[in-house]
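Next up is a structure, given as structure tokens.
All protein chains of the complex are present and in place, except for one that has been dropped.
== chain A ==
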Amino acid sequence: MPHLTKPILSLKQFILKQEVKTLYRHIFRAIRKVPDPAHRKELTEWARRDFRANANYTDEVTVRMYLRYGERCLRELETSLNLAK
């Protein structure tokens, strides 16, 4: 039985965490479609850095604010990808 290294989250926190993870996944899937590999690398570094820098907040409002910022970035990325096609 694996020992617990992390605290058990409440339902709200768990759902929030899931949302963050799905956003992260969507961003990476969008980055995959970028044609230029150097640009792709730069975008992945930027995404990882941003997510980890803001990873420590537990306050729901702050997390939701950053989630919205991330969703906006994702939408910009997707529109520029559609334009570049």
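Criterion: a contact is a pair of C-beta atoms (placed from the backbone, for glycine too) under 8 Å apart; a residue touches a chain by one contact, two chains touch by 3 or more; residues count from 1.
The rule we apply is simple: contacts and distances are computed from a predicted model.
J.: Looking only at the UniProt record of the hidden chain, which name from "Acyl carrier protein", "Diamine acetyltransferase 1", "Splicing factor 3B subunit 5/RDS3 complex subunit 10" or "Proteasome subunit alpha type" is the right one?
T.: So the chain that does not appear here would be "Acyl carrier protein", according to UniProt.
J.: With the full complex in mind, choose from A:Ile15, A:Ala55 or A:Ala84 the residue touching the hidden chain.
T.: Result: among the candidates, A:Ala55 touches the missing chain.
J.: What residues on chain A make contact with the chain left out of this view?
T.: That gives, for chain A, the contact residues 2-3, 5-6, 17-18, 20-22, 24-25, 28-29, 32, 48, 51-52, 55.
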